[in-house]
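With one protein chain withheld, the remaining protein chains of the complex are depicted in position.
Let's turn to subunit A:
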Amino acid sequence: MVSAIQQKMKDSFVENVNEEYLTDCMRCGFCLSACPTYLATNNDETHSPRGRIALMKAMRDGDVVWDGSVEDSFDMCLGCRACEPACPAGVQYGALIEETRIAIQQVKPKKFVEKTARKAAFDGIFADQKKMAGTVKLIQFYQKSGLQKATRKIGFLDLFPPFMKEMEGVLPAVEKKKKREKKRGNPSKTATTKVAFFTGCLMDTLFQETNRKTIEMLEWLGAEVTIPKEQQCCGALHGHSGELDKGVRNAKANIDAFDSDDYDYIVNNAGGCGAFLSEYEKHLQADSEYAEKAARFSRKMTDISSLFVKLGLNARLKELESEEAGIVTYQDSCHLRNVNKVFLEPRSLLEDAPGFEYKELIDAESCCGSAGIYNLLQPEMARRILDSKMKGVKELQPAKVVTSNPGCLMQMQVGIQREGLEKEMQAVHIVDFLHEAIHKKQKQG
C-alpha cells in the first residue's frame, strides 16, 4: 500500500523535521487569523499554520502518507511567517517549514515548471552576481532596443504564465552601471558611523538606482559607506526552498566578506534578504569555525529604515517643508516585520516625510503574495492574496505605496496596474521615496 517513495518521504520527515519544534504547537489556533492562505481559502484549516504543523507531524508519525494533497498544503505556504509573532507558544514555524522543504527536496525532485523557474532563478541568476549582471544587461538591452515595446505588441510574453507577463510589465528601468559606480564610496571626512552595505543581488542589478540612492542618503547623514567586494546573494531563496546547504554556503562567503572591525553596521535595503542575513547566526550556531563570526555578523546587521532612524533622519525630514503631496502608505515586508520585528521605524520616517500624510493600510502587516518567487510558482493563490490587498489600497487612495523589499515593490506595482490605477498611484521603495522627498526640497530651496 505504501509505495517506496512514500516510505522514503516519511523517513525523510523523521530525519529532517524536528519533533520538539512540532510538539511546541498546542493547537490553540491563535495563529489562524494571521495566516494569509487560511484567510484566502475561506478558512481552510489545510492551509493554516496549525494544519500544516499537524500535517508535518502526521507525516512523521505515519498518520498520512505523502500524496498531492499533502504536498499542496506545504507548497501553498507563503513562508511569510506571520504565524510566528501571533503564536503565544513560541512555535518556530520558519524553521519547521524550512526543514519540511528540505525533507521533501531530498526525496522528490520538483515538478518541471517549478524546476525551470527555480533553476533560472537560483542557479542562473541569484547564485552568482556576475550572471545576475548578465541578465540585467539583457534586460537593459531589451528595454533600450525597443524590443520591450515590440514583444509587448506581438504578445510574445503571452507564451509565459500570466503572472510572469505582469511582472515583466513592472520591471524597473535599469540604470547604467557607470553612472552608479561613479557615485560609490565617497568617504566623508567627518564620518563617525562606518557602514558596510550589503547590496543584494536583485537590488544591485535591477534596482541599482535604489542602491545608489541608499549610499547617497547614508553619506548625506554623515556615514561612511563601504561595499565589500566578495559579497554574494544572501541565500534566502535557497534556504526557503529546501536547499539550505546552498544558502549556508553563501552565508559563509558573506560572513567572510564582511568580517572586519571597521564596520559599526552592516546594512541592507531588502527585507527578504535582511531576515535571512540576521539568521546566519542561527544557521551556523553549531559550526565551530563560523559560529562566532556569524553571531558578530548578525548582530551588526540592520535594515535601512532602522539605520536611518538611528542616524537622525527623522529630525532632518521634519526640518523640510513641502507642498501637499497626498497620502503615503506602507506595505510591510513580511520578513522585516515578522522576523526582525521592524515595523515602527519605516512608518515613523513616512510620518515625518514633508508634504505627505501618512495613513495606515488595512492589513498592512499581511503578505502581499510576492513571497520570494511564490507568485511565479503559485500564481492563483498569489493573485487572490494580492486582490484582497488591493481592496485596502483602493479604499485608501494613496499617492505612494511604500515598501521595503524589491519583491513586494514589484508585486504591489502589479496590483496597481491590474486595477488600472497607475496614473493615480505608484509603488516605491522606501529609499527612493525618502530620497525624492529630500531631493525635491533641496531643489526648491
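In this text, a contact is a pair of C-beta atoms (placed from the backbone, for glycine too) under 8 Å apart; a residue touches a chain by one contact, two chains touch by 3 or more; residues count from 1.
As a convention for this text, contacts and distances are computed from a predicted model.
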Next item on the list: Consult the UniProt record of the chain that does not appear here and report its protein name from "Anti-sigma factor", "FAD-binding protein", "Cbb3-type cytochrome c oxidase subunit I" or "Urea ABC transporter permease subunit UrtC".
Entry: "FAD-binding protein"
Check: If the hidden chain were put back, which of A:9, A:40 or A:54 would touch it?
Finding: A:54
Next item on the list: Identify the residues of subunit A touching the omitted chain, counting contacts across the whole complex.
Entry: 20, 23-24, 26-30, 32-33, 42-46, 48, 51, 54-55, 58, 63-65, 67-70, 72-73, 87-90
